[in-house]
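A single protein chain has been omitted; all remaining protein chains appear in their positions.
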Amino acid sequence: ESVLRVAMTAADIPDYTGAPDQGYEGYRFAGYTLYDALALWDLSSSDKAADVVPGLATSWEIDPQNNKRWIFNLRQGVTYHDGCPWNADSAIWNFNRVMDPKAPQFNARHVGQMGTYVVNIASVDKLDDYKIAINTKAPSSLFPYEMAMYYMISNCAVTAAGNDYNVYMKKPSGTGPYKFDSVVPHERLELVKNDKYWNPARIPKHDRLVLLPMPEASTRAAALLSGQVDFVEAPSPDTIPRLKDAGMQIITVPYPHNWDYMLRVDTPPFNDIRVRQAANYAMNRQDMVDMLQGVAVAADQTLIDSQPWYGHPVKYDYDPDKAAALLKEANCSPCKIKVGISTSGSGQMQPLPMNELVKEQLEAVGFQVQLEPMDWNALIGVFLSGAAKSDFNAINFSMAPIDPVQGILKKWMTEYQPPACCNWGFYSNAKLDDLGKQALAEFDPAKRNALLTEMNEMAVADASELYIVHDLNPRALSPKLSGFVQAQSWFQDLTPIVVAP
Amino acid sequence: MTDAVANSLAVAPSQSAPTARVRSYWGGVWQRLRYDYVTLFCIALIILIVLSAVFAPWLAPFDPYKSSMANRLRPIGYKQFLLGTDEQGRDMLSRLLYGGRVSLLMGIVPVILATVIGGLFGVVAGYYGRKVNMGIMRTMDIFFAFPSVLLAVAISGSLGGGITNQMLTLTVVLIPPICRVAETATSQVRNMDFVDAARATGASTTSILFTHVLINVMSPVLVYASTLVSISIILASGLSFLGLGVSPPTADWGLMLSTLRQSIYVQPLVSAIPGVAILVTSIAFNLVSDGLRQAMDVKA
Amino acid sequence: MWLYALRRIILTIPILFGVTVICFALVQIAPGDPIQNLLSPTASQADAERLRAAYGLDKPLPVQYVIWLGKVLVGDMGMSIANNTPVTGEVLRAFMNTIVIAMIAVVIAFVLSTIFGVAAAYRSGGLVDKAITAVAVFGISVPTFWLGVILVIIFAVNLSWLPATGMGAGGSKGFDYLSWSDFRFAVMPIIALALPPLGIMTRTTRSSLSEILNQDFVQTLRAKGLTETEVMIHAVRNIMPAAVAMLGLQLGYLIGGSVLVETVFTWPGTGYLLNKAILTRDIPLLQGTILVLATAFVLINLVVDLAQSLIDPRIKRS
Amino acid sequence: MTQMAISPPAAASEDPRDRGGPAQPMLIVDGIRKYFPIRAGVLNRTVAEVKAVDDISFYVVKGETLGIVGESGCGKSTLARLLMHLIDRDDGHLILDGDLVGEETGVPLDGLRRALQMVFQDSYSSLNPRLPIEQSIAYGPKVQGASSKVAKAQARALMEKVGLKANLFAQRYPHELSGGQKQRVNIARALALDPRLLILDEAVSALDKSVEAQVLNLLEDLKRQLNLTYIFISHDLHVVRYISDRVLVMYLGQVVEIGPVDKIYEDPQHPYTQALLACRLSMDPEERVEAAPLAGDPPNPVNPPSGCRFHTRCPFMEDVCMSKAPSLGDVLRSSAQDHLAACHMVHPGSGHSRAPLAVRA
């Protein structure tokens, strides 16, 4: 039996019942391993930004008559791990799990995690056993991206568990390339390969996948060095030389994950675009990259350049004089800001030293920065409740703009201001809102991408955030492993990995 | 006649008084300490540490918060960095000096606060006995039901980080044991005849407490409190290490240890410095309190 | 004897009650919201409120306390918010993992400290005494988490003798203390745990032994013609009541104080669980863990008291 | 010495502090009682009581020395502490120079405190180890309102008075003094408040014989100088005889015999007193005791024997002793020359075979 042991950065085993928590790492390891969604991310290449491809749906299209009705053709011949057949009934059952509070399978926890992906859905109709229609509340051209996050779990298994998810948890069942084997709470989740996976190309090349939560970077490094695990996420930059010495493979690739400051733009000082620009000009991003031993790249906006909506945005290259001048012009000196940062957290990289560097660079041009470190979960709270509920001018909150919904629409459109969603800093731009509406109603991918690109360029021109770096998401692999392709995505496909004995 | 008697009785002491020089209690303590070279050395060490912490702004060669990416993780003795630099290129020596301030503060302030508060409660409980004692000591028992680390972690987990919160946490944790020591010492003193003698003069309770009880309770309590300094330092650094203590970028030994943990493969020695600092300080305090206990223990 | 035991047991009831109050209250002071962890980064406030109600976190605190206490009394400490598993099971499992290594550590510390203490008191002032004192002071003064890190670097990373983290190749389930391949995982945590109590106990053993050796009855023993070894046996027996009390106290401290060591070694015990619960603001889990640990501490103290009254005839048993 | 408010010793009867006249006893103790509760059981309830002092009455005449003797544990110290109001009595009254103590109409406690002082036995615990002895002595006057300077001067004068050179000893700490010196300091401290009555609880028992003699001399001397009245508690019968005018014999919390010292020593009435006196060791090697006069230990004061408490050890025990407690008689009405004993053998018609037939003259 070949075993792949992975050290995750998560503090605990993510939920594996189909609504992963612990951030996108949960999706990565307890989501796309056990489950599939209607659409899936194409993680087979490290050259281009990952996009969605058919998953449990073989194809989808917008109803030509009704731009609020998506037709999904479901994949035939797929069964869940427990033998339960995948079909339209199962799909509808799965939507009701989160959408219908009266359904026996309704799960409040799942709503918390997955509800956001189905907010646009008005209803789901069964057209035939392998065809469903999903009616959205408004035209939503980007809907398939949302469907790439919504996992389908075995309705038979939940029913057999008497709709008690705590019972279901003992034997969860999806359609994914791995089957659940066992769990030791807080310690390890063990999955075994699904020989009968519908996509033969993705049948795991190893027999067993063991997932271990190890939030401490140094612990992960020690575990890899002492041969307790084969694959660690996010080794700390300073351990990389040592890992290399020990023959470990260090893999990095750019992917849509920005490490930046969200700015509160409805109050001083960041309501003044000159102050925002000054901050951006003050960043010596290369310094940061150096400090991180090259596991990050400089960011000039929230997206990475391989994403289709990158466009040709304004660039804020390091120019401290200009920054100082802008600040003076804005009449903000010293420009006092208070920034909420976390001490650790999923995707936050090394928040303490990095923030201190930012602080130093900002202060060099005339800002006066007060860093307020807090626990990661506390910061999530600050993020969710919106800038107006706190006294921060900015927060250091990394996000993964993997798709235009999360990366552009929900970030900048006025309607997504808190408490609705994630426009933390109350950014508002009528023209951008308008473009957004058009994009959602535009079902031609090329035209839609053009609209989205324009939106993105607009937000960057407004210096709506303080862009700092993109994480290269380093991973360290034991020399025993081969075949891993690191996709430009938050999600990764572990199935091709071969473990040499 | 009577005078003659009085005089005759007074004869001997003048000639054969055992000690020519009058020596106070503390004088006696000092006499014993004088030969205890280990303790003396440790006292000197502590004085050195305290002084270097107090004068950190003048002693530190660099700004402890000034980072320099060009000079990350330099080894000990690299150019002007006597103790190397940390993961942000900040001078370790400077940070160590400044960190000493926080660590000593964490070691000393909570102990002082707890000594005052716990000592007060303990003395009151011990002196008044009965119901007051019941009330105070049972409450303390409840806090005693939590092992100190657990209590510290739980409280600081609840209060959140920051210097003030951490000091508060440690104070709360240290109060019950001090209270207990004070209570025991007080009830011992309370049963001594000299307290009864004082009561027989019609003195008020406050007067007795201050003139007779406190002065005697003080030394056991102080000796005990001195053992807590090192415990407090270690606890504080543990909390910082867990991320429950002082918040970054404050230079604090525990926190430095925690952040430098990532760099242990690059600069093992530099990463070990804060740990060594904690260890040495804690050993010094422990040995001093041992020495003090021995010097103060000798029965009068 | 039974009366004494009963009295002692009854005395612990108000303490345990106070403990529950503190457990509950402490956690409520905590900033941060346990619900947030359950929400996706793009969830809305309404989602949060719904979840809050589902966990009963919307009721007033005293009500929450009474409900909680009522359930605790029947052994139900609620559901972990993060894992959606029963807290009772979680904590008890973690507790078992902690108590075994804590027990091993404290017994090792006890045995070694008795040997050290006797050796030091016997050769009081000599080289052996000084060496042992040095070990003891080191044990008391060293920050265990740092020691843990260093142990990992030396024994796991550089020498590859022992595994760095976790509990067994297969996790705590089916961990077998009797098999070396599993026990290897426990070695470093036990060392790190044992050192402070070793230091403390060595010191107390040494000082109470030399105190005992200065007592009048030791003169009598010598005058009776007992050899130094026999005298030492008497002395050791005399320190046993205090030593046993110390043993229990240290065990309690280890159980409650293992947070740091368990975090360093990712040992899935209560300390690790506690740290996790704090980080994720998992209130039921946090409350449950603290409660179980404090209760264990109280009970250990109780057992120690009773044991002490058994071995020390001077303690009134009526 | 002049700064002390102490009258010249010339006329003992005309002490200005005297309120009740020379005939009024210094202190009348009427039916005083103290039971210490013994707590036990699950709820820590009182399950029994140590009858430490059980209905004791006597008086002390002005200027006399009343000796109190008895075996260890018979309640002597408890009695002393009761008189000093250091512990609360369960029952009984104290009348100090004609005034009830501690009750609304009588002398306030404060007054009592000034008039009554005590010297403790244990010289180790009776001085505050952290206070220079000068301050220990000056403490009382300071408490009573003297300025620190006056109090200090007074302390120094007292030190001289008890035979300690003030400039040598004032700043010393108790551990730098010998036992005898400590006891002198204790006496000086007790005198600092200018008391009328001094209770000496085993004040010389812990001292070497030669030092004991020094202190006894000092006490005698002070008594004359300062017009003091003493209650002298001791178990050394030689010393009690030497120093006392009257003697009170205690057994298990009760008075068994009281009377002028010579009557008690020459003609002890109570078998317990007789036995106790027989326990005195002679200095003559020829006079060796062949059999111990008193066997065994005293019974437990928690459960004192019924009837006469001494009956378990009494050679003359008869049935009546077990059933009926002998009375001492009305002590408070008796004169200072009366010799009373609580024994059936001295009470006519008590039912004991050795009881006298007729009432004594």
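As written, the chains take the letters A, B, C and D, and residue 1 is the first residue of each chain.
The rule we apply is simple: a residue touches a chain if its C-beta (ideal position, glycine included) is under 8 Å from a C-beta of that chain, and two chains touch if they have at least 3 such contacts.
Methods note: contacts and distances are computed from a predicted model.
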Chain excluded from display, named as in UniProt, from "Hydrogenase formation protein HypD", "Energy-coupling factor transporter transmembrane component T", "Peptide/nickel transport system ATP-binding protein" or "Heme exporter protein C": "Peptide/nickel transport system ATP-binding protein"
Contact residue for the chain not shown (choose from D:Q214, D:N227, D:Q254 or D:Q269): D:Q214
Interface with the unshown chain - residue positions in chain D: 71-72, 178-181, 208-214, 216-217, 220, 235-239, 241-243, 261, 275-276, 279-297
Residue ranges of chain C at the interface with the undisplayed chain: 125, 215-217, 219-227, 230, 234, 237-238, 240-241, 311-314
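We adopt the following convention: only the chains that are shown with their structure count from here on.
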Higher-contact pair (C-beta pairs counted), A-B versus B-C: B-C
Greatest separation from chain A - chain, by CA centre: D
Separation of mean Cα positions, chain C and chain B [Å, integer]: 24
Multi-chain contact residues (two or more partners), chain C: 31, 149, 153, 263, 279
Residues of chain A touching at least two other chains: 216, 218, 375
Chain D contact footprint on chain B (complex, rising order): 2, 5-7, 9-10, 13-14, 17-19, 22-25, 28, 192-194, 196-204, 207, 211-212, 215-216, 299-300
Residue numbers on chain A that touch chain C, as the complex places them: 11-13, 15, 21, 23, 108-109, 111-116, 119, 165-166, 169, 182, 184-188, 212, 214-216, 218-219, 222-223, 225-228, 375-378, 380-381, 383-385, 399, 406, 410, 418-422
Interfacial residue positions of chain A with respect to chain B in the complex: 216-218, 221, 236-239, 241-242, 287-288, 290-291, 343-344, 350, 352-353, 356-357, 360, 371, 373-375
